[in-house]
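Just passing along the structure, written as structure tokens.
Shown here: the complex without one of its protein chains, the others still in place.
Chains: A, B and C, in written order; residue numbering restarts at 1 for each.
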Amino acid sequence: MQAGTKAGTKASVGDMTVEKAKWIYKKMQEIRQFENTVHGIFEKGEIPGFVHLYAGEEAVAVGVCAHLTDSDNITSTHRGHGHCIAKGCDIDGMMAEIFGRSTGLCKGKGGSMHIADVGKGMLGANGIVGAGLPLSIGAGLTAKVKKTDHVAVCFFGDGASNHGTFHESVNMAAIWKLPVIFVCENNGFGEASPFDYAAACDRVSDFAKAYKIAGETVDARNLQDVYEAAGKAVQRARKGEGPTILECLTYRDYGHFEGDTQTYKDKDVQEHALQENDPILRFQNYAKTNEWLSEEQMKAIDAEVKTEIEHAVKFAEESPFPEPSQLTTDVYVSY
Amino acid sequence: MQAGTKAGTKASVGDMTVEKAKWIYKKMQEIRQFENTVHGIFEKGEIPGFVHLYAGEEAVAVGVCAHLTDSDNITSTHRGHGHCIAKGCDIDGMMAEIFGRSTGLCKGKGGSMHIADVGKGMLGANGIVGAGLPLSIGAGLTAKVKKTDHVAVCFFGDGASNHGTFHESVNMAAIWKLPVIFVCENNGFGEASPFDYAAACDRVSDFAKAYKIAGETVDARNLQDVYEAAGKAVQRARKGEGPTILECLTYRDYGHFEGDTQTYKDKDVQEHALQENDPILRFQNYAKTNEWLSEEQMKAIDAEVKTEIEHAVKFAEESPFPEPSQLTTDVYVSY
Amino acid sequence: MAKQMTYSEAINDAIRLAMRKDENVILIGEDVAGGAEVDHLQNEGAWGGVFGVTKGIVEEFGRTRVLDTPIAEAGYMGAAVSAAATGLRPISELMFNDFIGSCLDEVMNQAAKFHYMFGGKAKVPLTIRTIDGAGFNAAAQHSQSLYALFTHIPGLKVVVPSSPYDIKGLLLTAIFDDDPVIVFEDKTLYGMKGEVGEGFYTIPFGKAEIKRAGKDLTIVGIGKQVYTALRAADQLAKKGFEAEVIDPRTLSPLDEDTIINSVKKTGRLIIVDEAYPRCSAATDIAAIVGDKAFDYLDAPIKRVTAPHSPVPFSPPLEKLYMPSPQKIIDAFSTMVGDNVFTTV
Partner (left out) sequence: MAKQMTYSEAINDAIRLAMRKDENVILIGEDVAGGAEVDHLQNEGAWGGVFGVTKGIVEEFGRTRVLDTPIAEAGYMGAAVSAAATGLRPISELMFNDFIGSCLDEVMNQAAKFHYMFGGKAKVPLTIRTIDGAGFNAAAQHSQSLYALFTHIPGLKVVVPSSPYDIKGLLLTAIFDDDPVIVFEDKTLYGMKGEVGEGFYTIPFGKAEIKRAGKDLTIVGIGKQVYTALRAADQLAKKGFEAEVIDPRTLSPLDEDTIINSVKKTGRLIIVDEAYPRCSAATDIAAIVGDKAFDYLDAPIKRVTAPHSPVPFSPPLEKLYMPSPQKIIDAFSTMVGDNVFTTV
């Protein structure tokens, strides 16, 4: 760790440069504000369809994607906004997509559950639990066949870890030594079912041993822990040393989907999660205590993000809905 | 172990009574002779369809089913003849089924890959790899809901252990503490693909730890080892102590299916498997050395079985094919 | 005695009645109760499914008979199949019919085929409840209406109830039927109110209902599309054309007779089906009627369906995607000669 002379001037903490730390902080803020904003608009009834928010889990997507480039691919879930933002998707395009507008990243055809940006290596949010797991294998396979050093990251939930595709995918990645990182976002619940009930294992990473691959569980309320573990996993993958199961213990601040009454949640745990366990708050405190990012720097970022998100909402609201002619285009490349 | 005065008079060896030993020996012989006979007839072109033979793996089905009653259920695989015989299915009915005759256990509608006898707790051979795993959960669930002490045994291959249903099923059995024994018949190959290639794990039973259930691997060339381990697993299941993964290391004497050239097999291993590692030979030697079943007793059983199998072939050959009217019966109970 | 109930309440009622009547009936699926092993919950206030349809059932029957499963459709559906074959009568919920991709084998190769493959010796009295339908902006993976896939498969029975009254009676028939049955609950109907008989009653499979009598045109509406058909019929009536509207209620078995008899009278048939158009229930009915009522047809049989496209998310696109009274009227116009209907 390098010493700095005053707050916000350290060149790096651990492996993390100040540049990276700023990027990370901004991405986390983008996700948080994006989700809070969508939450508010959804409540007013202005957003159609099913919406699953990522607030509270920011450190996972951001801590992992901090190690990736546009050439690396990620697969995502129904709770995909955070992954999109962390992977660099355009926020205006995302918001417009959620609003169902023609300027959306998918021209309004996909919606919240299907935001994708293949050019950015974001292979799509996915409405099917467990579907992203095999998809990550394909991206890893392409890297292997084409002999690039690109990696594939599979974000999936604790609930998804009980799906058969988890086993099939991890096994294939292991026998083929694919550059895939299986990032389990263990937020304790699949819908209204607790992980402790639905999964026999103590930790999803416990399976790593049987597959003879690397596995680790981190407290994903600490961005740094995710960042560090993901860094090692990505490095292993790039060097051809095979896959990793990286389990991130996290918490979803909102309900399973917008409209969920969340009766199954423990009030105390929720309170702690929203207060001292909040990953953004913790990162702020850490950055301050370590004289790494200053309060002012972070406030400036907050404000910048606020403007961005407001812009996105305005962009979405002012964008037109798709033309009727769009109904049956894009079914096939050619037919 | 009780001492006996002359060969074939010991009351028991270990937990196994002489009665049981005779039953076991006979069942193993029935399977072996049944399969050898089917092999011969298939070569002559008299049996239609796909046929997968169980010869060499007898100790698994028999060692496990020795602990079961008709009220216990088993699920099976494409390689199901051995499970059927061990579970007490009628041999005439089986052979007739394989011949496609109306007197077959399924009236000729199922064939080798679909022999079933629900009354005997045999829930069907199954042409779909991995399908038996969830089916075993249902049988276990019925036992739990109805509060009986019946158990369900799932026979599945090493190849099937890579299918998603393995994970989904073991997990469910574990969280619900179901009376299910997952018997993996690890014969080293799924079709022409070696287990060592297709599965990342060293042993299928290695997964037990992550699921926090009992798991064990036995050398299934020794009937006694299977018998003992299965006995404990069945007992645990009956007492409500949950599932077990019991991996049985075995060998298939014939090809994957009849017609397979088996170029992928190691000649040395094959030779050992057919000679000193043969489970029937080993059982014979053990029974003799321990003065438990005499050579004559076993020869008498061999002869008895020979007659049975000959009878079955005759029965099958002389049985009529199904009537045309049978084509569309049994699609529904009522429609 | 009848009572006003929503479609959702009618389902809840049917399940409770069945579970009271026969202790072998169990309910299994993802969050059909919700909150398993959550200390403070004690079953009260548990979800009861993603739309709350099975709310309260776990309180009455407990968690041995109301089983929350892991997200493992192949696993629990396969379990339901053999639970049925070994003595229970499971009601297995496939949350959205779109998720059949995770458990088609258990439905198509196991449940549907056991009885036949095993020479009639096994029975699979399994009821699968599942949610279908577009109109909720749930996008391409949560809006499909996949009943055609199941109607294709021999061994399955396929039920598409359109009203609170029907869903209760048909669901009870399904639960006590000895064959595997899949019941499609259109998500946009859950809130619909209607008269529902009190207590236990069943509606036989393979009996269509004539929702409206008419002599000029027969319209078959599948699932909620029967209402689109009825709205079109109202508009047609204003122009002096009387449409007979038929709700088939079950697609397998299909009540061919009621449809054919109607067509013999009207000479014209439109099938309204929001599912994909190819190899669909619409083409199925068209082919059957086109064959068996050929001599009675005055015009080609028309199908008003979704386009050959996934379901779009964006609300205006989804609206365009769906059948509408206007599309039915347009189809009728081409059947009777374009001029008749230019103004509607």
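Simple rule for what comes next: a residue touches a chain if its C-beta (ideal position, glycine included) is under 8 Å from a C-beta of that chain, and two chains touch if they have at least 3 such contacts.
No experiment lies behind these values; they were computed from the predicted model shown.
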Per the whole complex, from A:I31, A:A86, A:M172 or A:A210 the residue touching the absent chain is A:M172
Of the candidates B:G56, B:G82, B:G100 or B:G121, the residue in contact with the absent chain is B:G100
Contact residues on chain B toward the hidden chain run 48-50, 100-102, 104, 106, 108-111, 113-114, 126-130, 159-160, 162-164, 190-194, 196-199, 261, 263-264, 266, 321-322, 324, 326-328, 331
Touch rule applied to chain A and the missing chain gives residues 73, 75, 104-110, 114, 116-119, 123-124, 126-128, 131, 133-139, 141-142, 144-146, 164-165, 167-169, 171-172, 175-176, 329-335
Contact residues on chain C toward the hidden chain run 74, 98-109, 112-113, 116-117, 139-141, 148-149, 151-155, 252, 254, 275-276, 278-284, 286-288, 290-292, 294, 297, 299-303, 307-310, 312-313
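The definition used in the following text is that only the chains that are shown with their structure count from here on.
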The chain whose C-alpha centroid lies farthest from that of chain A is chain B
Chain A to chain C, mean C-alpha position gap in Å, rounds to 36
Taking each chain's centre as the mean of its CA atoms, chain B sits from chain C at a distance in Å of 41
Rounded to the nearest Å, the gap between Cα centres of chain A and chain B is 46
By the touch definition above, chain B meets two or more other chains at residues 164-165, 167-168, 171, 175
So chain C residues touching two or more other chains come to 69-70, 72, 74-75
